[in-house]
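One structure follows; several queries about it will come next.
With one protein chain withheld, the remaining protein chains of the complex are depicted in position.
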Amino acid sequence: MAIRVLIWNEGRHEKQNPKVAEIYPNGMHGAIAAHLRKSNEFTVSTSSLDDPEQGCSEKGINDTDVLLWWGHMYHDDVADAADSGHFSKIFRRLMGTTCNLKWREAAEREILWVTRPGHPIVKGIDDHFVIPTEEMYGEYFDIPEPMETVLISSFAGGEVFRSGITFTRGAGRIFYFRPGHEMYPTYHDRNVLKIVENATRWAAPAWPAKPVTFVNRKMGWV
Amino acid sequence: MAIRVLIWNEGRHEKQNPKVAEIYPNGMHGAIAAHLRKSNEFTVSTSSLDDPEQGCSEKGINDTDVLLWWGHMYHDDVADAADSGHFSKIFRRLMGTTCNLKWREAAEREILWVTRPGHPIVKGIDDHFVIPTEEMYGEYFDIPEPMETVLISSFAGGEVFRSGITFTRGAGRIFYFRPGHEMYPTYHDRNVLKIVENATRWAAPAWPAKPVTFVNRKMGWV
Amino acid sequence: MAIRVLIWNEGRHEKQNPKVAEIYPNGMHGAIAAHLRKSNEFTVSTSSLDDPEQGCSEKGINDTDVLLWWGHMYHDDVADAADSGHFSKIFRRLMGTTCNLKWREAAEREILWVTRPGHPIVKGIDDHFVIPTEEMYGEYFDIPEPMETVLISSFAGGEVFRSGITFTRGAGRIFYFRPGHEMYPTYHDRNVLKIVENATRWAAPAWPAKPVTFVNRKMGWV
Partner (left out) sequence: MAIRVLIWNEGRHEKQNPKVAEIYPNGMHGAIAAHLRKSNEFTVSTSSLDDPEQGCSEKGINDTDVLLWWGHMYHDDVADAADSGHFSKIFRRLMGTTCNLKWREAAEREILWVTRPGHPIVKGIDDHFVIPTEEMYGEYFDIPEPMETVLISSFAGGEVFRSGITFTRGAGRIFYFRPGHEMYPTYHDRNVLKIVENATRWAAPAWPAKPVTFVNRKMGWV
């Protein structure tokens, strides 16, 4: 059965800024969706902030196996039920931390180094890859210790960042992936798209586990 | 300089139930406070739900190095700013999970096994200890993978529980410790008090680190 | 392409002890192999200590995706190149610890609790299962902190044990699974066989990553 993917994007930058629209005529979610749709492993939907229920209806979420979330400027516009990227309400809620970081928009070179070779998320990726033009994110990144650190970036300006990290919460798997800015063609990058695709596969539920029942247990059950 | 400890307790059980008052005439917080006050390493305060600002004023928290939290029945009465025990708002917020579990009140035997010998939190504790009469908490305990698993319990009824576990969030250290129920004299137990004391020392800030500045960094800084 | 599985067993108990031979006429490796061979996902080989090169030739290992290792009494007979179970040379080498533990052979009840619901290794397993007759292994189990704790056992005698735990080393995945003794029919247990099967699938390489090249890197490469 196909993995049901919902790609959520604020979806405003490309409407408001012609330069963004030029790079991403169908939005960043559109670029990612187009890539994932090449494989019949995925059933891909997209939604955005200005959709009904902010693109995050309960039914929509229930019918989703993997949620890809992209947010940048409008976190505060998202109701408590939803929102993301490093500052998204959904990610901060799952981490229990501020998820804050240092940053710079200077269209600089980012090099991403693989720190967990053989991991499913870096399938087909070399020991490193370069994104010529990116926003800088720098440590300290206020997150809990990751379960796995899969990618670490260096930036031309000298900063470093844990750019690909995994966590589990309950039966769910979380992958945080740093790259991507509305003004740079990051989501057309072969390596970036490949990692998003790999991570989607990796985050899909391994099996349809039924919810845990947290009951009052009686003595003598065994 | 002494470690400033604030012991927060709902503080209602002992007022409402004569049996609890008999076991803990000064409340469970009183029993713990009395133990910690034997050492001049600690400056101990206590507060409870029915105190002004629910015993959690901003000033009170700012003047606290280590917060001990005990809650059971009144989590929902605690304003969003505060609350704990496994279901406390503060713990769930830091974990990013429901912190739910299985349970049974049958006054049964709990055996706690040390799974990280030599850890500062189990200083002076043997390889295991027994609490003759306790409430049962059973797995699955819905928490993220701990940084360290220091204690695991078995119960007479056959269940197991990760009873002593550590996490970090930002510069803070978190220790979750399972034992303790208002109807059982757990907080008079020598091993339990010793672990609470050890954990208070362990959780105290290692040094007065100044808050991280999450700034927009300029190119050419290095 | 099928996952190439090599099941290694000391292979002596069933030859020396008629009671073991009665429970496992084809050895414990035979019981596991028979189960895995029901699926065409696996290509299964078996070998044992008294085979040429102790059943661990370099070619044999190179042609293996997942190695299942069972050892009990003859760890010291295994050359440095090979050996396992909790005391196997191969496991101790990968952990960097003694892997020692407490134990008792009293044919007692073991209950295994799932502590990571939804994990691929416990696919199809309920929140717990019972093995009526087993050897006891008790904490402290001298291992590094696991990446994931998937199963914790309680024993009738009151001990606990981290019975299903995962680690990564390089591109490899390691699952330690406690149950199994030559005198008990553990490897005929439906849940045990299912977990061994799931773990085999989980430990299989995600993709044929080429070995990392640890080179002297020249300046100006980027």
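Observations
Order of writing sets the labels: A, B and C. Residues in every chain begin at 1.
Definition applied: a residue touches a chain if its C-beta (ideal position, glycine included) is under 8 Å from a C-beta of that chain, and two chains touch if they have at least 3 such contacts.
Keep in mind it's a predicted model, so treat the numbers as computed, not measured.
Partners of the chain left out, restricted to shown chains and counted across the full complex, are A, B, C.
Within the full complex, the residue among B:43, B:133 or B:168 touching the omitted chain is B:168. From the options C:169, C:190 or C:210, the residue with contact to the unseen chain in the full assembly is C:169. Only one of B:4, B:93 or B:119 touches the chain withheld from this view, namely B:119. Think of the hidden chain as still there; on chain C it touches residues 93-98, 100-104, 106, 108, 136, 138, 140, 142, 144-145, 147, 157-159, 167-170, 212, 214-222. Of the residues in chain A, those that touch the hidden partner chain are 111, 113-115, 117, 127, 138-141, 145, 147-149, 152-155, 158-160, 162.
Interface with the hidden chain, as seen from chain B, comprises residues 109, 111, 116-120, 123-124, 127, 130, 147-148, 168, 170-172, 205-207, 209, 212-213, 222.
The rule is short, and it goes like this: only the chains that are shown with their structure count from here on.
Chain A and chain C touch with mostly matching residues; of the residue numbers seen at this interface, over half occur in both copies. Look at where the CA atoms of chain A average out and do the same for chain C: the two points lie 34 Å apart.
Touching of two or more other chains is recorded for residues 111, 117, 127, 147-148 of chain C.
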